[in-house]
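One structure is given below, encoded as structure tokens.
With one protein chain withheld, the remaining protein chains of the complex are depicted in position.
This part shows chain A:
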Amino acid sequence: MKILVPVKRVVDYNVKVRVKADQSGVELANVKMAMNPFDEIAIEEAVRMKEAGVASEVVAVSCGVAQCQETLRTAMAIGADRGILVSTDAELQPLAVAKLLKALCDKESPDLIILGKQAIDDDANQTGQMLAALMNLPQATFASKVTVAEGKVSVMREIDGGLETISMHMPAVITTDLRLNEPRYATLPNIMKAKKKPLETVTPDALGVDVAARLTTVKVLEPAGRSAGVMVADVAQLVDKLKNEAKVI
């Protein structure tokens, strides 16, 4: 069984982003970048399935600028067998990424595609569902447990108000939630080994995909700040403030 895992290069989750003064976006120069945390969970899950003998090959894919190769090397250090970079300097929106991934899936024919549920930069939460739609495949978003048995995959999903489990034929698309697993730290030997793993580069043109943006960013603003309020000395003062000043209780 082959698993394809798309990974995105994003601003590291510890970085507090700043909006650019010209309102054109957020400051990305000299900002630490990393793999999207949900994609790390996706890679980890695929690698665990390979280690358990369920999967035979894990292919990592990244779409974007040349530096996404670093993200692919990280994926390979966790345990992906090879990487594919869809190289472009164009701004990629979820629909375009889903189309690129579909083109790759048509070539690679994976049995499972595991993606992060959302990227922590644009917070769109779309690509997995879009890919599933374009390929007419079943989807299980927000996965917290994945089990493969007898040609079917069963996924426990985190939904508002609880959990549900669905069963799908493969191929299928899964998107990961936070509690699916805890990704390992890549060890130095594995980081070294990852440098020797195959990494193929393709272009959107070669895949025949139009990646033109459908949404134009008009402006990006800093949200209205919330200023710190007052510190109260004790519970009695807090109750008084809530009753008489804020009037919320």
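Before moving on, here are some points about what is shown:
The rule is simple: contacts are C-beta pairs under 8 Å (C-beta built on N, C-alpha and C of every residue); 3 or more make two chains touch, one makes a residue touch a chain; residues count from 1.
Note that contacts and distances are computed from a predicted model.
Only one of "Electron transfer flavoprotein subunit alpha", "Branched-chain amino acid ABC transporter permease", "Formate hydrogenlyase" or "Phosphate-binding protein" fits the UniProt record of the hidden chain, and that name is "Electron transfer flavoprotein subunit alpha". Of the candidate positions A:Ala140, A:Ala194 or A:Leu207, contact with the hidden chain is made by A:Ala140. One of A:Val19, A:Met33 or A:Val65 touches the chain omitted from the figure, and that residue is A:Val19.
Of the candidate positions A:Met33, A:Val65 or A:Ile120, contact with the unshown chain belongs to A:Ile120. Contact between chain A and the unshown chain involves residues 11, 13, 16-17, 19, 26, 38, 93-95, 98, 117-118, 120-134, 136-142, 144, 154, 157-169, 172, 177-179, 214-223, 226, 228-232, 234-236, 238-239, 241-242, 246, 248-249.
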